[in-house]
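Apart from one protein chain that is not included, each protein chain of the complex appears where it belongs.
Take a look at chain A:
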Amino acid sequence: MSTSEVFVLDLRDGADQPPPSPSGGVVVLDRADTLVEHAEVYLGLLSEEMVTAVVCVAVGEPARDDGPGGVALTAPSVLRNAAVLWVGDERGVDWAPGDAAPRPPERPGAALEDLVAALRVPELFDRVVELAEGRSVSPGVRLVSCAVDPAEEAAARAAAVRSLCADDQPVGEDFGAALVEAHVPSTRDGAVLAGRVHAVQLDVVRRLNHVTELARALGTPAALFGTRRPTEEIGKHVLWAGQAVENYRQVVVELLDRVDGHVQIGRPPVEDVLAMGVSPPVEAAGDQVAADLRRAVDAQLDAGAALPALAHELRLLSARTGPQGCTAALEAARLRGPLSLEMPEFPRWPLSLWTLPLVLSCCAVVAYLLGPGWAGWVGGALLAACWSGAGWLVLARRPRAEGEAGAVAAAPVALATFGAVAAVGVVGGALGALAQPSPFTSGWQVQAGVWSAALLSAAVVVLGWRSAVHQWRARLRLAAMHDAVVELTGLAEDAVAGQWRPLRRRRAIAAAADEVAAGLEEVATALRGAQEHFCAVPRGTTVDGHDRMMRPVPAELYAVVRGDVVEVCRCALEPAWPAATSALRTAPGVYEQRLNRLIDEYTGDIRRHGLFAAARADRDEAARDALMARVWAETPAAAQALRVGAGGEMTQLCRSGQLRYLSTSAEPGLLRFAPARLRRVVRDGGAHQGFAADLAVTWGAGGELIGALRLLPLRVESVRHDAGGGE
């Protein structure tokens, strides 16, 4: 059974107590002279079903009564089948089997600590158990740490916190654009007005169209000769159309006022707005909004956005996407009125007075050509009558606001103008023919002259009326009224489509953005507050036993640390998302508490497992791989440590005088190991690709040690198993 977790129990000087319910692999650190005393503890651990194996690391000299007869270690019988690693001396000696001259260690330091750290890696623990189970062995180590310099790590953390809390890092201006586009469409879907507004709109359009038709009919003969003449009723229809337009404006103002009031202050209630004939607001998908917003925020954080800047963008998003009301539209609609359609005055003389000389001439010519005699008088009188009748007719049909001018009122005017002038023309022509007869004697010449005068007169009458109608139509502001209706409809539809229909979605987005912004602000403030202890260098932490020279923080390290800090902030922000989904607010201080707890967890995690194996490394594998590649490249000793064989020189954890306890005949066990991340790195390139395929290397999921572990069995006579204790 493979071990998933390794627990270290330090029994030296009573440092630790056995856990109540141990599980996984257990490394027991004990003093060599107290193994038998702790037999009960070992028995308890070995009999625990959840414990996969026990590795005992016995440290120190044997008990005085054991030596000097050749017994190095007295172990309780309960450990007979367990793996016992005897560390006669924590400093050890640099020694290779077969080499008779051990040397003081080149790098005296924490060889025992490194050994225990290596045993914490489950894969390595299992291999040690496999090789040393039922034996007592002396470990020799050659280890190189790929851990990051704590000072550099602290500097990177400080830089990451500064970057995340900076006030002057802008965020892309299109932040949230996709979110808004997805939830607040810019189309006019659902903006179609119905109910009261629509009814009024239809009425006004119908009335304006009717006026248009009447105005068009004015230019037709029906306007002069019909029984239901447009000239009779166009005045009142123009007035009614104007009133209808104003009525529509007032209804639109009422609609906008209600929409704006509800959006701004929640009054009037929704039902009152719906009563105006608009569709109800579409429902908001709070979970979808929160999910989309989360994606946008995560993308910004990954892109390097600072928390305050991101919070500001969210505030802007909230303010810009939240319900805006339609105050401007309402104001525009109010300023548009009052609207009215004026009835323009129809030309006072539909047949212009400039036609009077023509009337005179035509009548005179006809009377002259047909004269002298009764034919001239009769012909001229007929034409004069036609002219008078035409003048009277167009004057009588002249449309006004209250109806036609009327036949009775028009008769004296027509007779006084057209009739009188025509009569003068007839008399003049007839008298002229008496004084000097016409030179045109042939019949066709006379007929041509008469007909020309008659046709000319008719044409002038027709064109004169139509011209008057055209002039009048040009002054009728029907197009302006249509424009006003279109504009008012546009204002209403824009307000409905842009503000009313997506009201709940706008509110959902604004509430979610506000919540997340508040969370980010709180997290940023808490992060600034925690900077001092979060970014402090742990006391007494050195790498490989000596301080490295200070240098700028490597980019790979900064990327890893920043990613971790971002991840911590992201986790601290976690309560924002359910709150955003339900548009509820998180209590003040929640984010701060979470952040402080997460920072403690993270620093503890780093302290226990190292930066490479920290639990929050799931999002930034690539960054950690890059950092590992850099460390590997900067640490040539690591490759050498991985190449060492069982007979190579290692730091054997005993004194030179204790080497005699070690068996010279038994085959030593050799473990070469490295973090699995290194395998990925060397497999992808470089001069050490062979390591990746080396089956003899144990690749541990965690740990930051690279190197080799030699397990040299003790002579059989050097180990005594005490029958007491746990037996």
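The criterion applied here is as follows: a residue touches a chain if its C-beta (ideal position, glycine included) is under 8 Å from a C-beta of that chain, and two chains touch if they have at least 3 such contacts; residues count from 1.
Quick note on the criterion: contacts and distances are computed from a predicted model.
With the options "Threonine dehydrogenase-like Zn-dependent dehydrogenase", "ABC transporter permease", "Protein kinase domain-containing protein" or "ATP-binding cassette domain-containing protein" in hand, the undepicted chain maps to the protein name "Protein kinase domain-containing protein" (source: UniProt). Residue A:264 is the one among A:81, A:186 or A:264 that touches the chain missing from this view. Touching the chain that is not shown, out of A:18, A:92 or A:325: A:325 (per the contact rule at the top).
Checked against the hidden chain, the listed residues A:585, A:655 or A:715 yield one contact partner: A:585.
Listed by residue number, the positions of chain A touching the unshown chain are 167, 173, 260-261, 264-267, 308-309, 311-312, 315-316, 319-320, 322-325, 327-328, 331, 507, 510-511, 514, 517-518, 521, 585, 588.
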